[in-house]
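Omission of a single protein chain aside, the complex is shown with its protein chains in their original locations.
Letters are used for the chains, namely A and B, taken in the order the chains are written, and counting of residues starts over at 1 for each.
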Amino acid sequence: MPQTSFIIRTGGAGLYEFTEEVTQWAAAVGAQEGLCTLFLRHTSASLLIQENADPDVRRDLDAYFARLVPRADTPEMDYLTHRCEGPDDMPAHIKAALLPVSLSIPVVQGRLGLGTWQGIHLFEHRDAPHRREVLAHIGG
Amino acid sequence: MPQTSFIIRTGGAGLYEFTEEVTQWAAAVGAQEGLCTLFLRHTSASLLIQENADPDVRRDLDAYFARLVPRADTPEMDYLTHRCEGPDDMPAHIKAALLPVSLSIPVVQGRLGLGTWQGIHLFEHRDAPHRREVLAHIGG
Partner (left out) sequence: MPQTSFIIRTGGAGLYEFTEEVTQWAAAVGAQEGLCTLFLRHTSASLLIQENADPDVRRDLDAYFARLVPRADTPEMDYLTHRCEGPDDMPAHIKAALLPVSLSIPVVQGRLGLGTWQGIHLFEHRDAPHRREVLAHIGG
């Protein structure tokens, strides 16, 4: 049961792709069939599988979620009480609730079973730079 | 580690149940205890476990998500930039980010551990007919 962890350094909110790192690790592990699970050890960022071909898709996803969960210093969010860590903090927890913390991808014939357009991303929800840790596990 | 894939042909946005196909495959595999994982290989559809008893629930889910993520040709979505594939395309990516791409269900005493009202659905977000592939894996 091979395990590792990936460290992703973020510099502000947005999507950071790390498909290549996961793909290379899965190849090095050498499992022909199995299940690769990723788990993010944080409550203000997310994991997301989304299109990696057109950067416009990532920009639009960012823009949508910024509107769905506005910052704490906007009038529509005046009901929030957890404000001690800045106007981006509680919205980051809300986005981290809405989007996945764990993902499982079958390994088929020695390769991750991602579709043609699927890329694995860390979705950072905080403004300040962060060091994010993703646990990875390949099991039977 | 048995694996298979399910093909679901869709004819427009909405929920397509395939619980029966997964249940039958899990029974054929014959595992008494295990973990069944489903993984969707697309970025404009989702997997969803939801009530399968009352068709009104499915209709209301459709209606809610259509309002939560309006089409790209509506005024509230005028900020979207990825528009080349039609007004249903970027909203489909957003819904595919909001809803699951992978699901894991324990197999208990030879059966999928679904609750009484839980059905497994593919949630199609595009208008045009699509052929969707779901990888399935049963592990220990």
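Criterion: contacts are C-beta pairs under 8 Å (C-beta built on N, C-alpha and C of every residue); 3 or more make two chains touch, one makes a residue touch a chain.
No experiment lies behind these values; they were computed from the predicted model shown.
Q: Of A:Val22, A:Leu48, A:Ile94 or A:Leu114, which sits in contact with the chain we cannot see?
A: From the options A:Val22, A:Leu48, A:Ile94 or A:Leu114, the contact with the absent chain belongs to A:Ile94.
Q: Out of A:Gly14, A:Gly115 or A:Gly140, which residue would touch the omitted chain in the full complex?
A: Of the listed residues, the one touching the omitted chain is A:Gly140.
Q: Tell me which stretches of chain B touch the chain missing from the display.
A: 33-35, 48-51, 54, 56-57, 59-61, 63-64, 67-68, 98-100, 103-106, 108, 113-115, 117-118, 139-140
Q: Please give every residue of chain A in contact with the chain that is not shown.
A: 1, 3, 35, 37, 39-43, 68-69, 79-82, 90, 93-94, 96-98, 100-102, 104, 133, 135-137, 139-140
The definition used in the following text is that only the chains that are shown with their structure count from here on.
Q: Compute the distance, rounded to whole Å, between the mean C-alpha positions of chain A and chain B.
A: 20
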